[in-house]
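Every protein chain but one is kept in place in this view of the complex.
Chain nomenclature is as follows: A and B, assigned in order of appearance, with residue numbering initiated at 1 for each chain independently.
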Amino acid sequence: MVSMYLSSMLFLLSGSLSCLVLSLLCLKSGQAWFIEWELLSLNSSSIVMTLILDWMSFMFLGFVMFISSMVLYYSGEYMHGDSNMNRFMYLVLAFVMSMGFLIISPNLISILLGWDGLGLVSYALVIYYQNEKSANAGMLTALSNRVGDVAILLAISLFFSCGGWNFLFYVENMPIIGSGGLLCGLVVLAAMTKSAQIPFSAWLPAAMAAPTPVSALVHSSTLVTAGVYLLIRFSPALEGRLSQTVLLLLSSLTMFMAGLGANFEYDLKKIIALSTLSQLGVMMSILSLGYADLAFFHLLAHALFKALLFMCAGAVIHSVKDYQDIRMMGGLVYHMPLTGMCMNLANLALCGTPFLAGFYSKDMILEVAFMSPINLVSFLLYALATGLTVCYTMRLVYYSLSGDFNLGNLYSISDEGKIMTNPMMGLSVGAVFGGATLAWLIFPCPYMICMSPVFKMLALIVSVIGGVLGYLLNLNAVNYNLNSLKYYNSVVFSGSMWFMPFLSTYGASKNFLGSGETYQSVGDMGWSEYYGGQGIYSFIMSSSKILQVFQDNSMKIYMLSFLLWVIVLVFVVV
Amino acid sequence: MSFLQTEVICHSRKVCSLYKRALRNLESWYDRRPMYRYRAVLLRARFDENKDVKDLRVAQQLLDDGEKELFSLIQYQPKKFPLSPGGVAYEREVRAPDWVLDYWHPWEKAFYPDYFAKREQRKKEYVEWWEKTYGKPAEQGH
């Protein structure tokens, strides 16, 4: 019997290859297929299932399938011995399917099939482990994404005025449509929830409760990029709108917040999740500057090395007995050189080291951003976030790969698991060559970048400074005082993602639960009980008791009372 | 039930508890072993300084101050063992207890006739063994 991880890997890999070949063909010929299937027609607006097959969707699809094939193969060992292995595989396949539907539907209604599918399946994947942590994380994930789903639904209702939901046709001339601004705002809101931009950031690190292969596929390269992808398709409509400005500020802030937070984070997976968040901020911000192609480029390149990074993290976690705390790691490069190499490669690609995958996209994004007329805040956030990226990367390297060995005496750390290391090698190829290949393929003509030497060197300078700081700040001798304790408040603030998890969980439910409790005690169990059921009941019971007292008299009294009535009536009438 | 104190906890136990929590907190902050050991010695010295305090009012004051200091320096991400409560892998593997099988519907049991026949047999043998070892349970009165 062929194992499921092997068969799915083969299936997805062949799908990926064919998609990539088709993508090349489309690129070469400039062709795009557009398939519509009309479901029903409503007041002259037809609801259609639309598929767009152009180089962009083919390429994204190819990358998604490639990464998922690697991840599924990898989970063959990572999830080995799990009692629900097949469920896991099916869920991941369902996830890939939803992602595919999302990629190829440029229609606001049919995209919901993929969009909601992603939300549902990612929920099922986050709660795959059935402990309380996962349940909480899953609920946070699902509900945060639900905000975006609602935004899409509202956008659908606004789109009715266009007479169709194929937004691809309408994005170019969105400005002339009434309520176009609101519509763009809603779509941006949806994308922000999916891509975990700032008010909705809390779910992405929380979703790390999922198994690591899921994090590698879902929370680094596919699900979170769905929002970016939607906006890439939508970008012409955003030109010069308020929502674009807001998006620029929020995404730069996300980039900075995540970069800063990653420097104070101790959970290996959460560090990588925060770095994903930071890179999503980069994509969103360049997108809101109007360079959708650069955002797409970075999306693909980032997907490659981030999946690799997560897989390395998974290999590490797998061998250090489920510890995710980097304080328990260290010196791992001596024990698992191959994984260490891959991890370093992914880290360097993330930092934008020249000629690795991240370099081509990130450097270009930074230079284009520095060249465009952006405000000082965004500029500073860009520069700082770039430095912070290298800073937390160096910290991660210092803590996990080099330094002292911190795990207990009993350990079995090794690279021997071929099923885990093979897909890592596959993705490493992507992390090395992906950037250059993509840069040659998808840009028909090179970007013209013209800037002063200081600005040209700025990215490199902040990176070097960040890297040096990251290493130096974490160096310690026995008698050093910990400076974190001196700046306790700011450290806690940065290390807790600016308290956003509290805002999204406690903050969102506090008022409603509180007022619910008040209404419960004042209304349901208070006044409405007093003037409702219990009050009426006790009133009736007491009056019934009074009647009973009358009833318990002797017959003489009844007759006397009757006679009294008679006499009274006689006097009244006469 | 944390709000309900069901036993009297003596002062020394409170101090020990504070010491342990303070050590764990130090461990979370000073993540390299030698640094942590150095700080732990310093912490121990601070505790030892006041170990001979006989006046309970002073001792109580010291304890309260210690609790306050610990609270003001608590790690935002304390180190946790993965399989302990609060750890990342806590309750990750759900193992259904054995007696769940007894509550299967007969139709469900019918899928695995051999297993359940053997299971019933084993249960009977266990009861026999129990009764032989410990005697019959007393008759329940009404």
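Note that in this section contacts are C-beta pairs under 8 Å (C-beta built on N, C-alpha and C of every residue); 3 or more make two chains touch, one makes a residue touch a chain.
The definition used in the following text is that contacts and distances are computed from a predicted model.
Undergrad: Would you mind picking the UniProt name of the chain not drawn here, from "Glycosylphosphatidylinositol anchor biosynthesis", "NADH-ubiquinone oxidoreductase chain 2", "GPI transamidase component PIG-T" or "N-alpha-acetyltransferase 20"?
TA: "NADH-ubiquinone oxidoreductase chain 2"
Undergrad: Quick one: jot down which shown chains the absent chain touches.
TA: A
Undergrad: In the full complex, which of A:Phe355, A:Tyr506 or A:Phe550 touches the chain missing from this view?
TA: A:Phe550
Undergrad: Given that one chain is not shown, which residue among A:Phe355, A:Tyr411, A:Tyr480 or A:Trp565 touches it?
TA: From the options A:Phe355, A:Tyr411, A:Tyr480 or A:Trp565, the contact with the absent chain belongs to A:Trp565.
Undergrad: If you put the missing chain back, which residues of chain A would it touch?
TA: Touching the missing chain: residues 540-541, 543-545, 547-548, 550-551, 553, 555, 558-559, 561-563, 565-566, 569-570, 573-574.
In the analysis below, only the chains that are shown with their structure count from here on.
Undergrad: Taking each chain's centre as the mean of its CA atoms, how far is chain A from chain B in angstrom?
TA: Comparing mean C-alpha positions, chain B is 34 Å from chain A.
Undergrad: What residues on chain A touch chain B, complex-wise?
TA: 83, 129-133, 209, 264-267, 321-325, 327-328, 399, 403-404, 406, 476-480, 482, 484-485, 488, 491-492, 495-496
Undergrad: Using the touch rule from the top, collect the residues of chain B that touch chain A in their complex.
TA: For this pair, the touching residues of chain B are 28-35, 38, 72-73, 76-77, 79-80, 82-83, 88-94.
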